[in-house]
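A single protein chain has been removed from this complex, and every other one stays in its place.
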Amino acid sequence: MCRWLAYSGSPIRLEELLVKRDRSLIDQSLHSRQGATTTNGDGFGVGWYGDDETPRVYRSTHPAWNDRNLREVAAGISSPLFFAHIRASTGTAIQETNTHPFRYGRWLWMHNGLIREFAQVKRELVLAIDDSLYTSIEGTTDSEAMFYLALTFGLEDDPVRALERTVGLIEETGAKHGIGLPIQMTVATTNGRTIWAFRYSSEGNSRSLYFSTRMDALKALYPESAELAGLSDETRVVVSEPLGDLAGAWNEVPESHVGIVQPGIDELRPFTPTR
Amino acid sequence: MCRWLAYSGSPIRLEELLVKRDRSLIDQSLHSRQGATTTNGDGFGVGWYGDDETPRVYRSTHPAWNDRNLREVAAGISSPLFFAHIRASTGTAIQETNTHPFRYGRWLWMHNGLIREFAQVKRELVLAIDDSLYTSIEGTTDSEAMFYLALTFGLEDDPVRALERTVGLIEETGAKHGIGLPIQMTVATTNGRTIWAFRYSSEGNSRSLYFSTRMDALKALYPESAELAGLSDETRVVVSEPLGDLAGAWNEVPESHVGIVQPGIDELRPFTPTR
Amino acid sequence: MCRWLAYSGSPIRLEELLVKRDRSLIDQSLHSRQGATTTNGDGFGVGWYGDDETPRVYRSTHPAWNDRNLREVAAGISSPLFFAHIRASTGTAIQETNTHPFRYGRWLWMHNGLIREFAQVKRELVLAIDDSLYTSIEGTTDSEAMFYLALTFGLEDDPVRALERTVGLIEETGAKHGIGLPIQMTVATTNGRTIWAFRYSSEGNSRSLYFSTRMDALKALYPESAELAGLSDETRVVVSEPLGDLAGAWNEVPESHVGIVQPGIDELRPFTPTR
Partner (left out) sequence: MCRWLAYSGSPIRLEELLVKRDRSLIDQSLHSRQGATTTNGDGFGVGWYGDDETPRVYRSTHPAWNDRNLREVAAGISSPLFFAHIRASTGTAIQETNTHPFRYGRWLWMHNGLIREFAQVKRELVLAIDDSLYTSIEGTTDSEAMFYLALTFGLEDDPVRALERTVGLIEETGAKHGIGLPIQMTVATTNGRTIWAFRYSSEGNSRSLYFSTRMDALKALYPESAELAGLSDETRVVVSEPLGDLAGAWNEVPESHVGIVQPGIDELRPFTPTR
């Protein structure tokens, strides 16, 4: 099982949430608790927005905890919106092009979960990807195929609808092949301004997904951090598993819902796959 | 432009032809002469047959000349049939799954050249690959797609015919997209007993391909090598560029031909793409 | 905490003990139980003897469980004597030159444990290394420094005495710097014919070390293995932690002892650091 984190708010150094503390994302990759897999050592990726619309992506196949360049980059870069993902492969090759977050234009995408029996349905799903997008696919994962399906179904215009159609297609295709529970997922995607975070599974028992609803709770979690103390009240962290143990800091996203982090008021909406 | 070498004959240590001498394949990767690309530093792979029918493959994205593990493996392994390939990427990602030789069952495959405007024709070519083979594709190169097309067209039964159909399809598909000269290639493939080495290009001006026709010439090339001195007369080396400068050691394969290295008498046959 | 395995006996494929089974060394690296560190993902090395006196070494900084080349090499190589080591760094850089086993001439060396406060005593210890050996040091670990000290003190002539002097020096140097318990170790070393396996710590509470004393026990552990079934009765496996749960398969080496696996009768001798 993978782990991921999405951050939006006052610009901070990536290392604040990824590296520095005992309960950072990298620390989690060494000592996981809620994950299905003991160790998340199959690569790490971070995508961040700077001055451009195009996000930058650093991806490595080394374990996050022993990648020095990651520490340097995380210390040297501040960003108001970034994604980070730690991979535990469910079978596909350990290579940078299979490492999240994936990027297309100004969009980032990351996924925890899987399309079950992907080998059986891969060809049919990939055929549904728009011809103009097809050659941008660089890796071989189910997660990247989902991203390109979502782009095909209009991710750039209406992300919730695009993902509802994507998941609908995956469930329909799985059913056709006799696969009982075709999909398990939490997904985060962003255009650099808004973050959409989805929680869904065919079995209605999805992997976990949490929002930090109030900055005061996060500040209490890390009282020693001068940098966190200065964060705006609109700052949000979305995570596959909570960082730290503080009660009240994290709100769980309900089953079959999507949370939307955006300027102004955040939203929580039901998520219903469609065809 | 890539470089490759195929060896068949008395078992020798891989290092004899890959590492040891001034004019080894690795030395060529540092100081190329006939190649279109100055440097071949985008990865290296070697595939060899041992006690099993299944060949073993070692592939790395580091330059061959500074990969210590390659030197150790090449020194520690003897084989009667092996392939080696040094990559100069024509654009696709530098990752192990894009590194030659490719393997399927007991077959190995390696390629020097390219499918021109591959992005335009990739989807159509990949669609022609048999459904049962599709999910075994691990990388994103034109070379691997050719391999799976050849498997689809019966490589395991009749390699020459399978490659004639593969190249025919590539030329037909290229023509449909207005691509003038769709393919440039030398290809080597083997089932562990016979080696087929193809030389072909749409323009009738293919990259070079050489056979060492007589072992006495190869022995003269490396008089200092006790190991080469003991090689059988059936031993053959097939290369994209000659090793060393000795006149008479190497016979060039003519345009649009395939050379077949096999127990008994080798063959040289015309190669004619078909539909 | 690292993990290691040493094998001596009938030639077998490395993969038999490293890769193939649920309780192989690589499986241990994912799911450790007795180790002080949860995960052993900081690199992997294997050294093996073939036709030469000089062993070959394959070392990687990727986690053993996701290194494809390791699986290929382990499947493609048979050896009558090999070492394998999985690293959990205690602080020094993750790089191939810090990865065990270390090699000098025909000797291999691997270590689980540490020299405590190594930064304080490193210079003094390194100064004790013979001038002719000094420039062969390639990495920065305490483990490699111990190897070169042992070589300085006559490892090639009398390994037990050389290691008693090495550990004596480390304890003396540590004491001079006020370090209470200077060393914790299990060490294996070999010249390609005999294996010496040491268990010692300043606190008299050393990390674990086990011998497979009787092949019939090991065969019972893996009844499904045709390859193990054919192993000679002299075959031995020495491990930092037992493979599998079978009672009777493994004998623990006592505190402050060295076990010697050799042609004929194995030995178990007390180990007493000296100055």
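All chains are identified by letter, namely A, B and C, in their written order; residue positions are counted from 1 within each chain.
Heads up, the rule we're going with is that a contact is a pair of C-beta atoms (placed from the backbone, for glycine too) under 8 Å apart; a residue touches a chain by one contact, two chains touch by 3 or more.
Because the structure is predicted, anything quoted here is derived from the model rather than measured.
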Discussion item. Under the definition given at the start, what are the shown partners of the omitted chain?
Written reply: A, B, C
Discussion item. Can you say which of B:E15, B:D42 or B:E72 touches the chain missing from this structure?
Written reply: B:D42
Fill in: Residue in contact with the excluded chain [from A:R3, A:K20 or A:R59]
A:R59
Item to complete: From the listed residues A:E96, A:E144, A:E164 or A:E241, report the one that touches the chain absent from this view.
Response: A:E96
Worksheet entry | Where the unshown chain meets subunit B, residue by residue | 30-31, 38-39, 41-42, 61-63, 65-66, 68, 89, 93-94
Discussion item. What does the interface between subunit A and the hidden chain look like in terms of residue numbers?
Written reply: 48, 50-52, 56-60, 68-69, 72-73, 75-78, 96
Worksheet item: If you put the missing chain back, which residues of subunit C would it touch?
Response: 93, 95-97, 119, 122-123, 127, 131, 134-135, 137-140
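Going forward, only the chains that are shown with their structure count from here on.
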Worksheet item: Quick one: subunit A and subunit C, Cα centre-to-centre, how many Å?
Response: 40
Worksheet item: subunit A: which residues touch two or more other chains?
Response: 93
